[in-house]
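Every protein chain but one is kept in place in this view of the complex.
Let's look at chain A:
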Amino acid sequence: MAAKGGASNFEKEQMFGMAEKEMEYRVDLFNRLTQTCFEKCIEKRYKEAELNMGENSCIDRCVSKYWQVSLLIPFLFADSIYAYSIA
């Protein structure tokens, strides 16, 4: 990355494109997370406006599991690609 400080427009565009992709990935992850955990945890009939304690702890667990899985899957993909490349 010796030319990073230089005026390489192509590299800057590349990095900007990667940042955009990363941002889209994050936003998509967040949207899916909220959608999944909302459908799992919150009852369909709304009895009050506040989140009660059962829903709170359900949301905590759901988000924690989702986050762990989303961190784990790239590692699994990397391992499987490695296994394909040497086999």
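By definition in this document, a contact is a pair of C-beta atoms (placed from the backbone, for glycine too) under 8 Å apart; a residue touches a chain by one contact, two chains touch by 3 or more; residues count from 1.
Note that contacts and distances are computed from a predicted model.
**Student:** With one chain of the assembly withheld, which option in "Sodium/hydrogen exchanger", "TAF1C polymerase", "Transcription initiation factor TFIID subunit 14b isoform X2" or "Mitochondrial import inner membrane translocase subunit TIM22" matches that chain's UniProt protein name?
**Tutor:** According to UniProt, the chain not displayed is called "Mitochondrial import inner membrane translocase subunit TIM22".
**Student:** Using the definition of touch stated at the top, determine which of A:S8, A:Q35, A:N56 or A:S70 touches the missing chain.
**Tutor:** From the options A:S8, A:Q35, A:N56 or A:S70, the contact with the absent chain belongs to A:N56.
**Student:** For chain A, which residues touch the unseen chain?
**Tutor:** Considering the whole complex, chain A reaches the absent chain at 41, 43, 47-48, 52-58, 61.
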